[in-house]
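These notes are about the structure you will find just below.
The complex is shown incomplete by one protein chain, all other protein chains being positioned as in the whole.
After this line comes chain A, so read on.
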């Protein structure tokens, strides 16, 4: 009895049962699933990616897979969104009109502020909700017997030769959760429960991994956040300079100056850190491994590890990591796939003592 009731509540709140699916679920239910896909259903493995990907990951999809986020206890990204939107709203209400009607050419500063703010906002959404470079699952399934048992050899670290111009061999590893031989620089994110290409880190502030396919947006987000903060500061400073009265006449300008003074350091520090990381051809993950993962990487002196990916010069490294092409989405939430696709099957959990 208890089972029955649990099943029915689940189907109402999160997903659609197979019978519904086969018999044509009510349009409302399908619409709600399109709007928000919270959980997958092992029985439904067909249609578009957003219906099946939640089977194997911790992703939640919105608007038919157009946006994604990760299930988590703390929605810190909401705090970041608030920190982005709040100063713009205050500036629009209390400051804009004073600068806009001055005839002194300050309009340009206001326009630039809004432009960079919009870029920051969109880049934040793109970083937080796009595919970081998810790798497909179960591509390298070894065998079917014993519940898809992973062969012993697949637990070895494999050392393979590299081109003579590279000083070191490369080591690759099998991911027992995703059942794939991971390409170099990719790693498994335990929060999202997927493997990500050129994995930099899982960012709790945007609630998404930063990887090959959204590193670009992450950097644009940081850079435009710095620019819009500086322009906000400049706009408020102009207002303060033009006022003849005391601080009582421009409390909001003072508040915003203080706000920018306090917050601009976060994106600025992070952006500088990423310049040094990319310049020494390291991802945050590789850097953390080098210094011991207990420390905060941002405030640690940049140590240059010997790295097979090193291109030889700071600028080349910088260009390579920061301008890296995004490449296609291998596990697309929007693409149709055939029924019973192995990429979306959650095979039995691995009982292993090894750390992934």
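Observations
Operating definition for what follows: a contact is a pair of C-beta atoms (placed from the backbone, for glycine too) under 8 Å apart; a residue touches a chain by one contact, two chains touch by 3 or more; residues count from 1.
As a working rule, contacts and distances are computed from a predicted model.
Only one of "RAD51 paralog D", "Ras modification protein ERF4", "2-methoxy-6-polyprenyl-1,4-benzoquinol methylase, mitochondrial" or "WD repeat-containing protein 34" fits the UniProt record of the hidden chain, and that name is "Ras modification protein ERF4". Here the missing chain is touched by one residue of A:220, A:257, A:278 or A:333, and it is A:220.
The residue from A:89, A:241, A:262 or A:339 that touches the chain not shown here is A:339.
When you scan A:143, A:190 or A:313 for touch with the missing chain, the hit is A:143.
Considering the whole complex, the residue from A:26, A:162 or A:313 that touches the absent chain is A:162. Looking at A:33, A:68 or A:126, the residue that reaches the missing chain in the full complex is A:126. Contact with the chain not shown here comes from a single listed residue; of A:34, A:94 or A:154, that residue is A:154. One chain is missing from the display, and on chain A it is touched by residues 118-123, 125-127, 130, 135-136, 138-145, 151-154, 158-166, 169-170, 172, 180-181, 183-184, 216-217, 220-221, 223-224, 308-309, 319-320, 323-328, 330-331, 338-343.
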